[in-house]
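Report on one structure; see the data block that follows.
Note that one protein chain is taken out, while the other chains of the complex remain in position.
By letter and in written order, the chains are A and B; residue numbering begins at 1 in each of them.
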Amino acid sequence: MTTFLLGAAAFILGTVTLGLVRILRGPGNADRMLAAQLLGTGGVAALLLLGVATGVGAVSEVGLLLALLAAFGSVAFVTGGGRSSDASAADTRGAARSEPE
Amino acid sequence: MRLALDLFTIVAVTLGAIFFLAGTVGLLRFPDTLTRLHALTKADNLGLGLVVLGLLPQATAPLGWIGLIAVWLLALLSGATVGQLLAEAVRPPEWDQTRTPDAPPVGHPNAPEASSHD
Partner (left out) sequence: MTSALVVDAALVLLVLGLALWITAARAAYGAAVGFVAYGLLLTLVWVRLAAVDVAMTEAALGSGLTGLLLLGAAARLAPYEADEHRRRPGTVLRVLVGVLCAAIAAGLAAVVLLLPDPAPSQALAVAAHLPATGLGNPVTGVLMAYRAVDTLLESVVLVPALIGVWSLSTEMGWGGRPGFLTPCRSGSALPLLARVLPPFGILVGIHLVWAGADDPGGKFQGAAVLAAMWILVMVAGLREPPPVSDRLMRFLLVVGPLCFIGIGAAGIRLAGAFLAYPEAYAKPLILAIEAGLTISVTAVLGLLLAGPPVPEPQYQRQSRRRS
C-alpha cells in the first residue's frame, strides 16, 4: 500500500508540473496563475499521500498550510492589478480560435 | 475487510490521479483562459476530493480524518474563490455592458461555464 501511495504522489506531482508549460507559454498572466494554482492543488494532494504513506503527520500539515493559503496567489494576482495589466493579454476570444501548436 | 478498504483506497486515489491528469491536459490543450479555468477547478475539487476520500481508510485516528477533510474543504473554498477572481480578471471589459444577470453574453458559449463551475 505504501508503494502505491508514494507512486500516486509521484504521478500527480509529475502531472501537475507538466502544467508548468503554461507558465512558459502564457499567453496571458492569468494562464500562468492557473498553472501555479494547479501546482498548488497537486502539491497538496502529493503531500497528503506522502504524509499518510510515511506516517509523518507534519507532512500532511504542510499540505493543510498550502490548502489554507491556496487562494492567496490569485488574490494577489487580482489585487496587484491583474485585471488592468492582463485584460488585453488574456486569451478570451472564445473556443472557436485554435491554439497554434 | 482490510483488503476491501485497501481496494477502495486504490480505486479512489487512481480516479483522483486521473482527474489531475485530465485537469493538466485541459490546462495545456483548451483554447482560451476561461475554459482552462474550467479544467483547473475539476482537478481542484474532484481530483483532491477523491484522493482525500481514498486516504480516509488509511488515516489512523479520527484526528487524521478531520485533518484530511479540512484540507479538502479549504481547497473547495479556495477553488471557488479563485475561479471567481480569475474569471473576473480575464473577462474582457465589453462584456460588462452586454451581460445581464441571467443571460450569458452573446457569442461566448464559455462564459457561464467559467463563472459558475467553481
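Heads up, the rule we're going with is that a residue touches a chain if its C-beta (ideal position, glycine included) is under 8 Å from a C-beta of that chain, and two chains touch if they have at least 3 such contacts.
Small disclaimer: the values here were computed from a predicted structure and weren't measured.
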| item | value |
| --- | --- |
| Omitted chain - touching chains that are shown | A, B |
| Residues of chain B in contact with the chain not shown | 70, 74, 77-78, 80-81, 84-85, 88-89 |
| Residues of chain A (touch criterion as defined above) contacting the omitted chain | 6-7, 10, 13-14, 17, 20, 23-24, 26, 29, 32-33, 35-36, 39-40, 43, 46-47, 50, 56-59, 61-62, 64-66, 68-73, 75-86 |
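The rule is short, and it goes like this: only the chains that are shown with their structure count from here on.
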| item | value |
| --- | --- |
| Whole-Å gap separating chain A and chain B, where each centre is the average of the chain's CA atoms | 11 |
| Complex contact set, residues of chain B against chain A | 6, 9-10, 13-14, 16-17, 20-21, 23-24, 27-29, 31-37, 40, 43-44, 47-48, 51-52, 55, 58-59, 64, 67-68, 70-72, 74-75, 77-79, 81-82, 85-86, 88-93, 107-110 |
| Residue ranges of chain A touching chain B (in the complex, touch as defined) | 1, 4-5, 8, 11-12, 15-16, 18-19, 21-22, 28, 30-31, 33-35, 37-38, 41-42, 44-45, 48-49, 52, 57, 60-61, 63-64, 67-68, 70-71, 74-75, 77-78, 82-83, 86-87, 90-99 |
